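These notes concern the structure reproduced below.
With one protein chain removed, the remaining protein chains of the complex are shown where they sit.
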Amino acid sequence: MLLKNKVMQHFWQKSILKKALKYAFSFSFYFSGGDFLVLPLILLNYKTYLQGTGQGAVEIAKACRAVSEESGIEIAVAPQIPDIYRVALEVELPVFSQHLDGIGAGSFTGHIFGKCIKEAGAVGTLINHSERRLTLAEIEASLKAAKELGLRTVICTNNVPTTVAAAALGPDYVAIEPPELIGSGIPVSKADPEVVSNSVKAVAKINPGVKVLCGAGISKGEDLRAALDLGSQGVLLASGIVKAANPRAALEDLIRLV
Amino acid sequence: MLLKNKVMQHFWQKSILKKALKYAFSFSFYFSGGDFLVLPLILLNYKTYLQGTGQGAVEIAKACRAVSEESGIEIAVAPQIPDIYRVALEVELPVFSQHLDGIGAGSFTGHIFGKCIKEAGAVGTLINHSERRLTLAEIEASLKAAKELGLRTVICTNNVPTTVAAAALGPDYVAIEPPELIGSGIPVSKADPEVVSNSVKAVAKINPGVKVLCGAGISKGEDLRAALDLGSQGVLLASGIVKAANPRAALEDLIRLV
Amino acid sequence: MLLKNKVMQHFWQKSILKKALKYAFSFSFYFSGGDFLVLPLILLNYKTYLQGTGQGAVEIAKACRAVSEESGIEIAVAPQIPDIYRVALEVELPVFSQHLDGIGAGSFTGHIFGKCIKEAGAVGTLINHSERRLTLAEIEASLKAAKELGLRTVICTNNVPTTVAAAALGPDYVAIEPPELIGSGIPVSKADPEVVSNSVKAVAKINPGVKVLCGAGISKGEDLRAALDLGSQGVLLASGIVKAANPRAALEDLIRLV
Partner (left out) sequence: MLLKNKVMQHFWQKSILKKALKYAFSFSFYFSGGDFLVLPLILLNYKTYLQGTGQGAVEIAKACRAVSEESGIEIAVAPQIPDIYRVALEVELPVFSQHLDGIGAGSFTGHIFGKCIKEAGAVGTLINHSERRLTLAEIEASLKAAKELGLRTVICTNNVPTTVAAAALGPDYVAIEPPELIGSGIPVSKADPEVVSNSVKAVAKINPGVKVLCGAGISKGEDLRAALDLGSQGVLLASGIVKAANPRAALEDLIRLV
C-alpha cells in the first residue's frame, strides 16, 4: 500500500497530467489577476526579518512570483504591514497582512484596520499568529471583519484542540504551528507529524470547508512533500526562505517534490 | 498681568516679527526636506477613521502640507501604518507612525518594526497611545529602538504622574491626553487645564529637554491657543480635523490664533 | 402548544415529583460533600463588588447555601480569588475561581495556578470571562490545567461563533454573555433570546456533552425561567444578587419559577 503510494507519487511527479494541471492553475492565476488562491498554498511570512524589510520585501516577492509562474504553484507573501502597499504595487502576487484587528473605522490608534490593508493591496490576512496572539473574541471579530471585506483568512493555532476551535469559526484556512518548533529548523512534518494529521482529521470532521496549512520549521522540498502527504493543503513558512542566501533557489528546492 | 498678556498676545499675532519667524521656520522646513520639527507641533492622528484611510490619507496630508506652507507652522501626520509609505511618497511633510514595537529584526509576526516604518518614510512615532497601551518595559524598548533609528518620539500619557514617568525616559515629546476626553469634543485645555499646566511644570522639573504636547478634544483655534498658553508646545489631535467636512478649513481655523 | 407548555410548567412547579427530585438532589449534594454540580447551575460571580469582599464573601455564600438547601437547586459562588480559601473553609458549597491561568508550577508571578486554587478549596473555575479575556491558546491551556486537576470548567463567550469555538474545546459548560448586556440590568433572555437559543442549538450540534449557561442582566425569577426555557442549563449572574439589599431574598426570588 505504502509502496503503491510511493510509485503513484513518483509517476505523478513526472506525469504530463501534473504539468497540465500546473499550467491550468498558472493560467487561471494570470487571469484572476493574482488575487485568487489555488491548492496547495505556500504562504511566506516575512516576520520582521531584515532581508524582507522595505525594498527587500519587494525583491523576495519577485522571487516568489517567478517561482510561482514557472511552477504553477501558488505562492503568497505576508510582508510587514508597512510594506504591504509597495509589495502589492510592484509585484503581482497575493499579498497577506501578518495581522488584522477586528475593529472598524473609528478611534483605534495603532490598530490594523481591514479596509486599510485591503486598499493597500492585501487580499488576505493571518489571524492569531503565535507571535501575535489574540483573545478568542478578537479572533472572531478579526475573522468577521476580514470576511466582510472579502479577504482570505488564515487562523494560526498551536495544537489540535485550538485548531478545532479555530475551524469551528469557519476561516478559509487554519494553520497549525507548534510554537516550540517555530524558527527551530526542525520541520513539524518530521518532529510531530501527528499534530498535522490529527488536525486534518479533526477539521474534516468539524468543518470540512476549512483547509489546513501547517508550519514551523519548514524549508525544504521534503518538508513540504511530507506536509502535503499528511493531508495539509499548504504550508506557512518564514525564515527558511526569507533568510536564505538565495530565496529563489530556496523556493525552487521547496516545491521540487510537489 | 493677565491683561498685559492678552495685549502682548494680540500684538504678537499681528506683528511683523511673527511673520518673519514663520517664514524662517518655513524656510528651514523646506531646506530640511520636511523631516524636521519646529515649534509648535501640530500632530494629526488619523486613527482608523474612514476619511483618513487609503487615498484619503494622502488627501488629508496634502491639506496639512498646504496649511503648513502658508502658515509656517509645522503640521505632522500619523496615518494608519499601512498608509505610511504612500503618504510619505506623495506628500512632503513629516509622517509619524501611530505605534512602534520595541523589537528588532527577527521572529515578530504582526509587529511594527522601526526599520520598516523608517524605510516606508516615517520620521517619528507615537508610543503608548491611550488606544494602544504598552507595558513600561515595552515603552522603554520602543523609545530606545526609535532613538537608535533617529526617529522622533512622542510618548502618550494619561495623567500627571504617568507624564512625569514618561518624561523620565527622555523622549522628544510627551503627549498628555486624559482618556475620558479623547474623542469627546471637549478640549482638555478647557475641561482640565491643570492637567496640562501641571504636566508642563512637572516635566520641566524632571527632564527639561522633553517637550509637552496635549491632546483630547482639541479642534478649534481657541483650543490650540489655550493649549499653548498653558505651556504646551503643541497638540495631538484627531477627529476634529480628520472627520471635518473640510479638513483644510478646519486646520486653518485651528491655527488662526497661534 | 405554548399554552400546553405553560400548563405543564405550572403543574411541574407545584408537583410532588418536583419536590421529590429536589430532595434527591439535595441529598446527593450533602453526601457528595458539596463538590458536585447538579442541574440547573446557578453560578454567582462576585466580581470585585464591595459587598462580596472579605467577610462579605462569606455572608453571601451562606445565603446561597441556605437557599440551595431549602430549594434543592445548586448554587455555586465565584468569590474574588483571595477569598476562595475563607469561603471554602466556612461555607459548604461549590466554590469557583473567577479565573485560572493555564500554567503549571514555576516562574509565574501573579498568576493563578490550578493546584493553588484547588488546595484553597475551589472545585471549578470560570475561564475567559468578558472582563478577563484570554487568547485562544491560553483558554485551551487553562482548560487543560483545570481538567487535569478535576476542576469544573466554564468558558465564557460573547456570541454564537465564539460559543461554538469554546464548545469545541470540550469544557463542562460554556456561558454565553453578550458584553453589551453585562451589568446592564437588561436580561439577555429578554434582550437577545436568539443568542441563547442559537448557542444551545449550535453547541448541541458540535459537542452535545457541553452544557450551556447564559448570563448578563439576569436577576429575577422570570429571567432564570426564560433562560431555562431557551434551553440553557443554568445562569451566570452577578450584581443583581451580590449588590442586592438582601441577597437571600434576591436568590429566593430568582429561583421561584424553576
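Which chain is which? They are A, B and C, in the order written, and residues in each are numbered from 1.
The criterion applied here is as follows: a residue touches a chain if its C-beta (ideal position, glycine included) is under 8 Å from a C-beta of that chain, and two chains touch if they have at least 3 such contacts.
These figures come from a predicted structure and were not determined experimentally.
Undergrad: Could you tell me which displayed chains border the chain that was left out of the figure?
TA: B, C
Undergrad: Among C:104, C:150, C:185 or C:209, exactly one should touch the missing chain; which is it?
TA: Considering the complete complex, C:104 is the one touching the chain left out.
Undergrad: When the complex is taken as a whole, what residues of chain C touch the one chain not shown?
TA: Touching the chain left out of view, chain C contributes residues 45, 47-50, 53-55, 78, 80-86, 97-99, 103-113, 115-117, 119-120, 122, 126, 129-132, 182-183, 238-239.
Undergrad: In the complete complex, which positions of chain B touch the hidden chain?
TA: 128, 130, 133-140, 144, 157-159, 161-162, 164-170, 206
In this text, only the chains that are shown with their structure count from here on.
Undergrad: Tell me the shape of the graph of touching chains, choosing from line, ring, star, complete and other.
TA: It is a line, because the chains touch in a row without closing up.
Undergrad: Name the chain with the Cα centroid closest to the overall protein Cα centroid.
TA: Centroid comparison flags A as closest.
Undergrad: Please work out the Cα centroid separation of chain A and chain B, and write it as a whole number of Å.
TA: 38
Undergrad: Centre to centre, by mean C-alpha position, how many angstrom separate chain A and chain C?
TA: Computed value for the inter-centroid distance: 40 Å.
Undergrad: Counting in whole Å, what is the centre-to-centre distance of chain B and chain C, each centre being its mean C-alpha position?
TA: 48
Undergrad: Where in chain B do residues touch at least two different other chains?
TA: none
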